[in-house]
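Got a structure for you, questions after.
Only a single protein chain was left out; the remaining protein chains are all shown in position.
Which chain is which? They are A, B and C, in the order written, and residues in each are numbered from 1.
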Amino acid sequence: MTNITTLAEAVAELVSDGDTIALEGFTHLIPVAAGHEIIRQHRRELTVVRMTPDVVYDQLIGAGCVAKMIFSWGGNPGVGSLHRFRDAVEHGWPRPLEIEEHSHAGMANRYAAGASGLPFAVLRGYRGTDLVAHTATIATVTCPFTGEELTAVPAINPDVSVIHAQQADRAGNVMMWGITGVQKEAVLAAHRALVTVEEIVDELHPRPGGVVLPSWALSHVAHVPGGAHPSYAQGYSTRDNAYYTAWDEISKDRDRFCEWIDTHVHAASAAGVGE
Amino acid sequence: MTNITTLAEAVAELVSDGDTIALEGFTHLIPVAAGHEIIRQHRRELTVVRMTPDVVYDQLIGAGCVAKMIFSWGGNPGVGSLHRFRDAVEHGWPRPLEIEEHSHAGMANRYAAGASGLPFAVLRGYRGTDLVAHTATIATVTCPFTGEELTAVPAINPDVSVIHAQQADRAGNVMMWGITGVQKEAVLAAHRALVTVEEIVDELHPRPGGVVLPSWALSHVAHVPGGAHPSYAQGYSTRDNAYYTAWDEISKDRDRFCEWIDTHVHAASAAGVGE
Amino acid sequence: MTGPAVPFSRDDALTVAASRCLRNGQVCFVGIGLPSTAANLARRTHAPDLVLVYESGTLGSKPTRLPLSIGDGELADTADSVISVPEVFNYWLQPGRVDVGFLGGAQVDRFANINSTVIGDYAAPKVRLPGAGGAPEIAASCREVVIMLRQTPRAFVERVDFVSSVGFGAGAGDRERLGLRGAGPQTVVTDHCIMRPDPETCELMLTALQPGVSLDDAVAAAGWALRVADQVETLTPPDGDELAALRALQATVAAPSGHAA
Partner (left out) sequence: MTGPAVPFSRDDALTVAASRCLRNGQVCFVGIGLPSTAANLARRTHAPDLVLVYESGTLGSKPTRLPLSIGDGELADTADSVISVPEVFNYWLQPGRVDVGFLGGAQVDRFANINSTVIGDYAAPKVRLPGAGGAPEIAASCREVVIMLRQTPRAFVERVDFVSSVGFGAGAGDRERLGLRGAGPQTVVTDHCIMRPDPETCELMLTALQPGVSLDDAVAAAGWALRVADQVETLTPPDGDELAALRALQATVAAPSGHAA
């Protein structure tokens, strides 16, 4: 059953140096506060996984937490490049970043295989692309019935998956709605799962498009209102588009980035998020 | 885009002798009226597919429409055997019935592969069971990353899938809710799809647990209130448990069965269902 | 276990003994029929937080009446979440998230294999049964399996006519060899006794008797030479609370259908 704890306690208990972690979210419901707590706790040598690594992964990379990134699209949505990601790949700062690059379809299926307890997934994908030559985790498999050759990708089973949702009840059951991306799969694929939520309610009321994760499928729930900022939580907040735009300038410069992390992450406490 | 037609027109247009058809439903929302229309139109040599063939498949088999059944559990839920199915398998009446037998997990994955445009699905299943020796469509596949051997089953792509749903709008978009089983997969796996609905509404309003199938994924929609009877349509009807119980006696006897089909199917018209 | 003795049937004893196999907070994959009755009884007695998963795609159903089928609307109405059938098998059952699989069948054999497919030859069957349904993967993937079945020599056989769901195959080591992840049928509950696999050989052994059943009767009700454990206990009879809860559950069934017969 779920443990409802503080964010700091949850991250301390669940995330260790060298872990493979996935902070999933698809523009909506990105667990940014949890990412900042990981930076504050000085985790190192992480492998970070996400279909669409954006600003919070840029921050984790720039802060030196990350040894490797597994992903399919790494950018600042609607703005442009992730400069810390680019600096790590192009110049090895603050440390070299190993990358394992897939397509969205491949990543989604890798999570789905992980959630299903299978070692791999089959899809029609990657054929003819240069990803095949550069990514070791793309292979082929032959249909035993038709003889057709298809693409295989290995399951992703993160040590820890972290997502942000709108609500949890007091027993630790979680509900999210709106665009829910690949978050259910990321949670079910992981060995341990943390959900930060906008609100703890007495009872979850079923909603259109609502996805419920029962407490017995989760490790920890933390009450972190605003924990998705600058992304949004439908029904609770709107996307802070100005933050994304501003990040372009802040992240271009190493010194300015470091100062930003010191001020906005290290000097801030997890509680400051709004608890 | 969808064609909203009568049930008789839809069946006449979509179902031909020799077709592979799936009338899916998981206790809830079984497209019984469509099955009766297929009997009325004297279709023959059908391969019928369903995870849980129940009374309507018993009727199709007894009426001589079926050459082969692909399934995982064929019974009268909460009551017992399907006597027409047993008579066909045990005594070849009214004609021999070829069977292709799977587990639920296998069938669900066969539909999912079909819906995904893949020739096969991978699962952990069947190992050690005697199904492996008796069902040709169970094979193995080796994970190209771990070397582990897993089970493979081929996709199911019915010529026609038929489901029953609660609502369609006037553009032919469909919504169902409650237990929705494997119906989305059955529709998406099929070359042609027919949905019978309880009600045609001006606008579909999103509901908790609602599954929407857009008109462009369907061939025909037919307005058939009560089209799931004796199963039920959540929000519209309750299950007629007495019908299932009564079916046990009716179906035990060949003559009584034939009389029932003459009276309740052939003599009835599709319109009689409630249109 | 207090109060005066209340009369109970063999089926009552079977259902109550099976319900006692479930612990509070466990996640249980429930088949319809006797297993569903036993699981719902457990929820109403000692295991109020038992999580019920039905293969129709309902997670955490809390039915107020006994469902008549796997797709009963009551299961959806009272569930934490209703999901698709592919999802319930792929995301919830297959990875081993379910603690206990609760299964019945037509035949069970010496190594707890289950037949729900056919009596006689597959190609020319004496009795064609409904088939395996969800059971093969429930038996493979749940952390453990509880089998419940009325005991007769025709139902409990040396070797099932057809292995629909694997218990321990031909004996020790077979589950591992087949890559089946769960521990298999750790408990077989009948109206005569409880059997458990011998830790060495995986052969089922009688370990406890239902109240009022003699050891001779229980052994005679198996179609093979049923081994008996060194220590055989006799189960505590269903108590008044259990029987009251069971009667209340059973009373919910007749109601929704106007004419029950």
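The rule we apply is simple: a residue touches a chain if its C-beta (ideal position, glycine included) is under 8 Å from a C-beta of that chain, and two chains touch if they have at least 3 such contacts.
On a predicted model such as this, the values are computed, not experimentally measured, just so you know.
Student: May I ask you to name the displayed chains that the omitted chain touches in the full complex?
Tutor: Per the contact definition above, the missing chain touches A, B.
Student: Could you tell me which of A:Thr5, A:Thr180, A:Thr196 or A:Ser251 touches the chain that is not displayed?
Tutor: Among A:Thr5, A:Thr180, A:Thr196 or A:Ser251, only A:Thr180 touches the chain that is not shown.
Student: With respect to the chain omitted from the figure, which of A:Ser103, A:Gln166 or A:Thr196 is a touching residue?
Tutor: Reading the full complex, the residue touching the unseen chain is A:Ser103.
Student: Residue by residue, what part of chain A touches the chain that was omitted?
Tutor: Counting only chain A, the missing chain is touched by 26-28, 51-52, 71-75, 77-78, 81-82, 85-86, 89-90, 101-105, 108-109, 111-112, 123-131, 134, 148-149, 178-182, 184-185, 209, 232, 234, 238-242, 245-246.
Student: For the chain that got dropped from the picture, name the residues of chain B it touches.
Tutor: Interface with the chain not displayed, on the chain B side: 1, 112, 115-118, 173, 184-185, 188, 204, 211-212, 214, 216-217.
As a convention for this text, only the chains that are shown with their structure count from here on.
Student: Most contacts: which chain pair?
Tutor: Comparing chain pairs, contacts are most numerous for B-C.
Student: Please name the chain that ends up farthest from chain B once chain centres are defined by their CA atoms averaged.
Tutor: A
Student: State, to the nearest whole Å, the distance from the C-alpha centre of chain B to the C-alpha centre of chain C.
Tutor: The answer is 28 Å.
Student: Name the residues of chain A that each touch 2 or more other chains.
Tutor: Those would be 117-118.
Student: Please set out, as single numbers or ranges, the residues of chain C touching at least two other chains.
Tutor: Counting only residues that touch two or more other chains, chain C contributes 90, 94, 141.
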